[in-house]
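Note that this complex is displayed minus one protein chain, with the remaining chains in position.
Naming follows writing order (A, B and C), and every chain is counted from residue 1.
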Amino acid sequence: MPWTKVYEDRSEFAAAVKKDPNLRGLTYRDAILEASTQLLEHDKDFFILGEGVDDPGGVFGTTKGLADRFGDKRVMDTPLAENGVTGIAMGAALTGLRPLLVHMRVDFMTLSLDQIANHAAKWGYMFAGAVKVPLTIRAIIGRGWGSAAQHSQCLQAMFTSVPGLKVVMPATPYDAKGLLTASVYDDNPVIFIEHRALYEQIGHVPEEPYKVELGKAIVRQKGSDVTIVASSQMVTEAMKAGRQLKNDGIECEIIDLRTLKPMDRVTILGSVNKTGRLVIADNGWKEGGYSASVSAIVSEEAFSALKAPIQRVALPNVPTPASHVLEAAYYKSYIDIIEAVKRITG
Amino acid sequence: MPWTKVYEDRSEFAAAVKKDPNLRGLTYRDAILEASTQLLEHDKDFFILGEGVDDPGGVFGTTKGLADRFGDKRVMDTPLAENGVTGIAMGAALTGLRPLLVHMRVDFMTLSLDQIANHAAKWGYMFAGAVKVPLTIRAIIGRGWGSAAQHSQCLQAMFTSVPGLKVVMPATPYDAKGLLTASVYDDNPVIFIEHRALYEQIGHVPEEPYKVELGKAIVRQKGSDVTIVASSQMVTEAMKAGRQLKNDGIECEIIDLRTLKPMDRVTILGSVNKTGRLVIADNGWKEGGYSASVSAIVSEEAFSALKAPIQRVALPNVPTPASHVLEAAYYKSYIDIIEAVKRITG
Amino acid sequence: MELDKPQQIKLFTSMLRIRMLEEKVVELYPAQEMKCPVHLCIGQEAIAAGVCAHLNKDDYLTSNHRGHGHYLAKGGDMRALVAEFYGRSTGCSKGKGGSMHIVDTSAGMFGTSAIVGGGIPMGVGAGLSIDLRGEEKISVIFFGDGAFDEGVFYESYNFAALKKLPVIFICENNFYATNSHQSARHAGSRISNMALGFDSVGTSVDGNNVESVYYAAATAVERARSGHGPTLIEAITYRWKGHVGPGTDFEAGCRSEDELKRWMEKCPIKKYRAKLIEANTLDPDLVARITDSITSEVNDAVQFALKSPLPTADDLMTDLYSE
Partner (left out) sequence: MELDKPQQIKLFTSMLRIRMLEEKVVELYPAQEMKCPVHLCIGQEAIAAGVCAHLNKDDYLTSNHRGHGHYLAKGGDMRALVAEFYGRSTGCSKGKGGSMHIVDTSAGMFGTSAIVGGGIPMGVGAGLSIDLRGEEKISVIFFGDGAFDEGVFYESYNFAALKKLPVIFICENNFYATNSHQSARHAGSRISNMALGFDSVGTSVDGNNVESVYYAAATAVERARSGHGPTLIEAITYRWKGHVGPGTDFEAGCRSEDELKRWMEKCPIKKYRAKLIEANTLDPDLVARITDSITSEVNDAVQFALKSPLPTADDLMTDLYSE
């Protein structure tokens, strides 16, 4: 199906369009913009707020033009006050609105962790369902060009460590639109993390609104030798790795998690039970990272199927350095995934 | 050696004192107080700050009397401004002082996560060693009596997910004193987490100042059948479990992590390589928790030694409930550890 | 808008109801059947009563760890409140919240936070919602002098003033955050002065005088309902009991007994009763009837709670997510 396909580059998508001229392509960035636009059009309870959402640049293009079209009450610039504004958005959500709070960088969310972890995440449980928190928080992972330690983090491990949150990380334009729409209509706080390196990625995106169900992973590629569990930008790397490994006769089953919390254990365990080998590729740090959560569940629940040590491809245990030389040494790519697969196959 | 011993209750310690009348006993609470007192006496760069540190109650007794004795500049009450005060303590640390910042509950640290994770943790690396952050933050885990979701969390997973921090969780009075002293003299930001359920625990504590090295776990009990990796209050539960299991003929090797980050992999892997079985007992949540970090490292590095699935004893994926009935169902004890061990032995 | 006699009696009753419920908690707590911390507001009742007298049921109210009085004054369900103290499944939070986490959406309360200052932005968010939907409601936020220390107060007040939201900030200044005196925490001498930096309006009022609170709130409500944005009301008061639990705390050296005694003389209920009796608005007979009626209500709530079932272990894993 065209929407499950990951197009690694524009030429690949162009080729697909040649075959099927009805295939509608959109970038990941525009998919987010389209979801937001349609939500603003169709749902009067929905609004967007955040620092610079009305900026001419429109948060790297993802909110471009919306303030002009929908006005500053529905697309609302805010002071730089992350904790306060998160609580304010949560308060609005408690009354039944569906706010979408936008952060240019996930790094700034450390400031609002109290409202996220001690409030939004706990409200439904603490009041035994008397209240709902239909709040979605978009946050972008930056990377490269010397962004350095405070503008490049992948903090999913922080969020997945807190019961009550949902954590979503789309890897394709189709998912970016469908998961964002589903997140907004979810009655729970959702942390929606985008990777800026994906913004230019193109793929099939239907025009009409649709949802992609939260909590369900998707198998991007079937294979019998090894399972690769990835999310966000690491899915692209995993697909690349999978293609090269095929040439070497290794068939990878590639799972795109889509939602990190709640985790789709069934899909992960099903695959590992089949392949017996697991590589986890995560954009975050390895030590204390989300990759450990996947690993731990598999070694608890599919231990007898495992034929080799679980491998994790994730960042080394240091903050992001600025110099491009150090950045190059820091970030992981398909090459690291290939190496990890090879360590446990053959 | 008397200081490596975990005395499960007061009668056990009383018996030990009978044998060796020179055995000096102190509670965990008083061990922290003694370490703090001696630091105040011996080091003019050391000071304590935090909400209510000068309170007559003295943070559950751990700072009792210090403000009277050393004055309000060295034992300083602060406004309720967790993020600001953390940054202020960090600023003081940058100039060479050694602040000890105290929180009554670890839960309040979500408010200061920006100063901890984006600043203190990254400063040394980001400036390539030009600056040092000799800041220690004490935080207490509360539990029971309807403390509920915002006053009972175990947030070690949040801190261990951030490179640059050290995370320490003492399990005994001896360690409480020695690790606190070592943390204060460490030139890096240390998150020092105490469990209030341990405050009454008694054990041998020498009077003179001493340090327990950060980053080194300790084997509390030798055994060949299964490794139990625990920390903080879970060490007490593990010891209890170990004793009962011995009656059933199962020899547990019990590792007290002491420092969660950096993790002492050598000790953990060495033990698992010997026993082939691993149970991890952590006071935090299971999903996304610290127990996953231990599990992931073992299944990566000691896979071939593993004879059974790794088990984790940790909290279910919900916020802490208030009602005592629900609390009873929520918390884990030695019984859960025994069950976990039995699932993978015999 | 002068207060008429029925309104005055209502204010008196509202205060007394809070006092009597809390005195009941003081009485019952030592039995250790309420297995959760309780933060009593005895001595501070005039603030909740005076402010909430202006509110409709669908106005929003945000409160904190010391929230029983706000809850009752706003029209929260007493039975559900007491049942929550007892950890029952009929509690307003079905036993999951405990005394610090109470809720009654039908009374415009969306749940209280025990993180100091944590509720403040939520109340502003409710005000934003009113504004976005063009409703007539207002949103009232109760918080303490301790919460005033927190940056989130500043961020929230700025937002409310910037967007001219229909929000009222009521700072219950009882001088202490736990045992830390205001002078150890605030550079400024007057909490209400902080409004100046926001080009907003602040006012300080005797929080032990229910009519003073009432009139100060009236102005703020008027401002809020007519689009002029928030008001910062500092209501100066004193808590009689310890920070947590039913005891006093001067024995522990937290405060002086003298200070407590001075403030007990300024008891908002005693003073107001005297005033109303003097004005012939109340008479001993009416006071007795009001008292009796509250006694029944309180006893009923306690009986209801004690007869209610506890949750079971099966309830542990429910309510994590709303479906």
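Some points to look at:
Note that a residue touches a chain if its C-beta (ideal position, glycine included) is under 8 Å from a C-beta of that chain, and two chains touch if they have at least 3 such contacts.
Owing to the predicted nature of the structure, the values given are computational and were not obtained by experimental measurement.
Between the chain not shown and the residues C:N56, C:S106, C:N193 or C:T312, the one that touches is C:N193. Annotation: of B:K132, B:K211 or B:K274, B:K132 touches the absent chain (contact as defined above). In the complete complex, the residue from B:A81, B:M104 or B:I254 that touches the missing chain is B:A81.
With the whole complex as reference, residues 47, 73-74, 78-79, 81, 83-97, 114-115, 118-119, 123-133, 163-164, 166, 187-188 of chain B touch the missing chain. For chain A, the residues touching the absent chain in the complete assembly are 51-52, 55-57, 77-84, 107-108, 111, 145-151, 316-318, 321-326, 328-330. Mapped onto chain C, the footprint of the missing chain covers residues 149-155, 157-162, 184-189, 193-200, 229.
Rule of thumb we're sticking to: only the chains that are shown with their structure count from here on.
Farthest chain from chain B, judged by C-alpha centroids: C. Per-chain CA centroids place chain A at a distance of 33 Å from chain B.
Note on chain placement: the centre of chain A and the centre of chain C lie 41 Å apart, centres being C-alpha means. Contact of a single residue of chain C with at least two other chains is seen at positions 93, 95-97, 101, 113, 115, 118, 151, 319-320.
In chain B, 83, 107, 111, 148-150, 317-318, 321 are the positions where the chain touches two or more neighbouring chains simultaneously.
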